[in-house]
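Step one of this worksheet: look at the structure below.
Here the complex is missing a single protein chain, while all its other protein chains stay put.
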Amino acid sequence: MTTTTRYDVTTWPHGDATDDIGAVINDIISAIKSDQREQHVGDGGKPGGVIYIPPGDYRLRTPVHVDISFLRIEGSGHGFTSSSIRFNVPAAEVGHLHELWPGGSRVLVDLPGDGALPPNERAAFVVARTGSPRISSVEFAGFCIDGLHFTGEGPGGNPENSYRNGRIGILAAEPNDSLRIIEMGVVYLEHGLWIEKADALTVHDNFIAECGNAIELREWGQATKVTDNLIGAGPNGHSIYAENHGGLLIAANNVFPRGSSSVHLTGVKRSSVTANRLHSFYPGMVIFDGGSSENLLGANHLLRDLEPWTPFFGVDNGIDDDYGLIRIEGDGNSIIGNHISEVVDPAGVRPAGAAPVIVRIATGVGNHIADNHTVASVVTATANDECFEGQVDALLSGGEADELAVTTVMVDAAARRNTILDSGRDDQVILDRRINAFRATPGIPTDSPEESL
Amino acid sequence: MTTTTRYDVTTWPHGDATDDIGAVINDIISAIKSDQREQHVGDGGKPGGVIYIPPGDYRLRTPVHVDISFLRIEGSGHGFTSSSIRFNVPAAEVGHLHELWPGGSRVLVDLPGDGALPPNERAAFVVARTGSPRISSVEFAGFCIDGLHFTGEGPGGNPENSYRNGRIGILAAEPNDSLRIIEMGVVYLEHGLWIEKADALTVHDNFIAECGNAIELREWGQATKVTDNLIGAGPNGHSIYAENHGGLLIAANNVFPRGSSSVHLTGVKRSSVTANRLHSFYPGMVIFDGGSSENLLGANHLLRDLEPWTPFFGVDNGIDDDYGLIRIEGDGNSIIGNHISEVVDPAGVRPAGAAPVIVRIATGVGNHIADNHTVASVVTATANDECFEGQVDALLSGGEADELAVTTVMVDAAARRNTILDSGRDDQVILDRRINAFRATPGIPTDSPEESL
Partner (left out) sequence: MTTTTRYDVTTWPHGDATDDIGAVINDIISAIKSDQREQHVGDGGKPGGVIYIPPGDYRLRTPVHVDISFLRIEGSGHGFTSSSIRFNVPAAEVGHLHELWPGGSRVLVDLPGDGALPPNERAAFVVARTGSPRISSVEFAGFCIDGLHFTGEGPGGNPENSYRNGRIGILAAEPNDSLRIIEMGVVYLEHGLWIEKADALTVHDNFIAECGNAIELREWGQATKVTDNLIGAGPNGHSIYAENHGGLLIAANNVFPRGSSSVHLTGVKRSSVTANRLHSFYPGMVIFDGGSSENLLGANHLLRDLEPWTPFFGVDNGIDDDYGLIRIEGDGNSIIGNHISEVVDPAGVRPAGAAPVIVRIATGVGNHIADNHTVASVVTATANDECFEGQVDALLSGGEADELAVTTVMVDAAARRNTILDSGRDDQVILDRRINAFRATPGIPTDSPEESL
C-alpha cells in the first residue's frame, strides 16, 4: 500500500481545520476516493478510511458530505458539558466559571441555523449517496458536535432556552446500511441525529442531550438498535422518535427530561422498547400511534414528575393529563412488566380535577396490558434555582407523599378486544368490560385492619 | 521502555500485510514474546501489545495463532456491506455498483475453505494456548473479517447463497478468560465466532451477519455476555448457540433472519435471554434443549414471519410448525413477559392443517410460562426481488390481517408439573391439567357485543 488510510484533520495539508473542519474533511474524502482505487488487493476493494479529530475546537462552516462507504470519523472525547446551565448562570458569576463550553474533540457548528433551509444545508454531517448499493458502514465515534447557541424564543425570554437553531448534528438522507454512531457527545442542536431510511443502524453509548430533538429515525427503516444512550431533549422535541420502522430495538437507555416524549413510535411495527429508564416532566411520555402495532414495552421504569428548575418552571408540552402517560393508538401491542411513578401537583392537573391517566388505549384492538405497577403521589410544584441539585432533590423526594388518585388504564370506546391484566385495581381502570378482557390487580381486603387505619 | 508495544501491520518490516496479514501478525506476535521480557517493571509482567490494522484490504493466507495473553488486534472500521445482495444482483447491473466488497480494516480470508479440515486450519484467527493460566484478555476490536465467497450448493443454484465455505472468523480452541470481541464486522464465513471453553467472554456491539453461523459457544463455559450485537445467520445455521454454559447473559441483541434458530441453548443452565429483539423466518426460533434448565427468557420481542426475498423464497429450516416457535426440553425454565408475533401463510403450514405452536414444552418439569402475549396473523407468501425493501414491506405489513389460529402453549404428555399462566386463552393452550398448573388469559365475554360483530 503506497498511501495511508488514516487522516488527521490537524495535519492535512489543505485548509485549516480550526477554521472550517467541514471543508477539510470534504477534501480528505475526495482524496480517499482517489487513493482507494490504488489500495485494493486485486479484487476491487474500496476500503474507505478513518479521519481523526484530536481534542480541540474546530469550527464547521461547510457541511461534511459523506458519500463513500466505510468512512470512520473519530475523536478522542465526547466533550459534553451543560451549556443549558451555563447560559442560565447569572452574568456576575460567568467570570468565575472554570470553562464556558463543551470540549473534547469538538466540532463547533457554525451554519446558518435557519430552520427553513433544506436539512442538508444546516447539518454538520450529511450521509447521502444514491444508487446501489446503499452507503454502508459509515461510523461516527467519540467526538462532540456542538450547536453553540439556541436562537429562538425561549422561556423567560432567553433564546438559549429555546432549543431552536435549525442545526442538525448528523443527517442521513438516503438509504443506508450498518451506520454506526457511538460514544458521541451531541449538544445544543435543534436536531441531534436525523436518520432516514436506515437498515441495521447502531446508535450506542452516546450522550445526546440539550438538543431540541435527540434521535429521530425518519421515513422508514428496519433492524436498528438504539441502546445504552444517555438522552435528553427539549420541551417540544423528541427524545427517541421513529416512524415506519420494523424490528427496532430500543434498550437500556437512560432518557431524562425534558423531551415532549421519551419514546414516540409512529407507524412502527414489531419493535421493542425494553429495560430502559425513562423520565419526563409531562404526559405523553411513550406514544405508539399512526398504526404502531405489535410492539413490546416491557421491563421499563417510567417516571413522570415536575420540572424543578426555575428557567423552565411551568413550561410543559401542552398535553393534558388524561392523554395518557403511555398512549396507544394501534393494534396488538404489549405493555408488560413496567414500573410507572407519577408525581404531580393536583393543582396543575389538566383538565382541572381530572384523574391523570397512565395507560390510555385510544384506538386499537388486541393490545395486551399486563403486570404493570403504578405508584402515584402528590407533590407541590416548586422552582429551584439550582438545576442539578433541584433535580436530585426531586428524584429523592417521595415515599412519604400522599397517594394521588389516577386511572391506571383507560380503554376508549373506539378500542376493543384489548386485554388488561393486573395493571390496576378495579377502581383504577376504565373500560367497557363487554368488549375487552379485564382482571383487576387484587386490592387490600376492604374490611382489613389496614383499611380502618 | 526501549521498545514499542504498538504495532502497525502496514509498517512492520517483514512480510507484506496486503499479501498475507496472517503471516505478518504471527511475526509480530513472535516479536512481542521476545520484547516483553524486557518491558516489565521488575516484577515479571508480560503486558502483551496492540496490533493495528488501518483501513485497507489485507489478504490472509496463514491463520493467525494467538498464544499470548493481553494481545489486542484492532482496526478502524467494521466494514460490513451486504455481500448477499451483491452476489444476487443481475450481472448487467454489477458494473453500476458503487463498490463490490466489504471494507474498513478488512481481512480477506483466503484459506482453503474445506469443511473437512481441522478447524484451526480454516480459521482466520485462532486463540489457543494450553497450560496455566488460561490465555486471558485477548481482544479483537473494530475490524472486518470477510470470508469472500460461499462455495457450497446454494438455493437457486447460486453457491454464494449456500452459506458454506468451511471458513471460521475467530476460533478459540482452549480454555480462555476475559476474551473480548467488540465492534467487529464479520461476514461471509461459515462460522463467524467459534468460541470453546470461555470464562467471562464479552461479545459486544458487533455486526455478525451473512455468516453460516454467527456466534457459537462450544464445549462449555461460564459468566459470558453476548450483548448488543446485530446478528444474522444462514438458513441452516445458528445465530446464537451455546452448549453447556452456565451464567450466560444474552441481552439487548437484535437478531434478524435467516438463522435456523435465533437462540439455541443446549445443556445450558441458569442463564438469561432478556431484552432481545429476535426475528426469524422459521419455527424453532428459541430452543432450550439437551437438559437446559433454570434459564430465563424474559422481556424479548419475537417475530416469525416469511422469507420475502426471491433468491431464498421457499427455503426453510426443515422444522414443522408444531415443533414450537419456542421449544423447551428441560426443567425449571422461565418464559416470562415476552411478546410473540407469528405471521404465516396457512397454505404453507406443516403438517398441513395443524395449528402452529408458539411455546412447546416437549419434556421437562417445573417450567414456568407466564404473561406472554402472542399475536398471530395470516399473510400470503410473496417473493420480492428487492431484499431490503421486501423485508421492510413485510415488517410494516400486518395490523389489518386476519387472525391466525395458533396453539400458544402446548405441554406434551412427557412433561409435567409445569405452570402456565396468562399465556393464552383457554382454547389456545393444550396440556394435561391434572399434572400441570394452568390459568388462562381471560377472554372477551362470549356474549359481548364484540363477539357478535
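By letter and in written order, the chains are A and B; residue numbering begins at 1 in each of them.
As a working rule, a residue touches a chain if its C-beta (ideal position, glycine included) is under 8 Å from a C-beta of that chain, and two chains touch if they have at least 3 such contacts.
The structure presented is a predicted model; accordingly, all values stated were derived computationally and were not measured.
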item: Option touching the unshown chain, where A:G77, A:G192 or A:G212 are the choices; value: A:G77
item: Selected residue (touches chain absent from view) among B:L296, B:V357, B:V379 or B:I444; value: B:L296
item: Absent-chain contact - pick from A:I51, A:A252, A:V273 or A:V379; value: A:A252
item: Residues of chain A (touch criterion as defined above) contacting the omitted chain; value: 10, 17-19, 54-59, 76-82, 85-86, 89, 93, 96-106, 108, 183, 185, 205, 207, 209, 228, 230, 251-254, 256, 274-277, 279, 298-301, 303, 336-339, 341, 371, 373, 375, 388, 391-392, 394-399, 422, 441-445, 448-450
item: Absent chain, residues of chain B that touch it; value: 1, 4-6, 39-41, 43-50, 69-70, 72, 74, 129, 131-137, 139, 175, 177-178, 180, 182, 199-200, 202, 204-205, 220-225, 227-228, 244, 246-249, 251-252, 267, 269-272, 274-275, 291, 293-296, 298-299, 330-332, 334, 336-337, 366, 368, 370-371, 416-417, 419, 421, 433-439
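Keep this in mind: only the chains that are shown with their structure count from here on.
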item: Between chain A and chain B, centroid-to-centroid distance (C-alpha), Å; value: 28
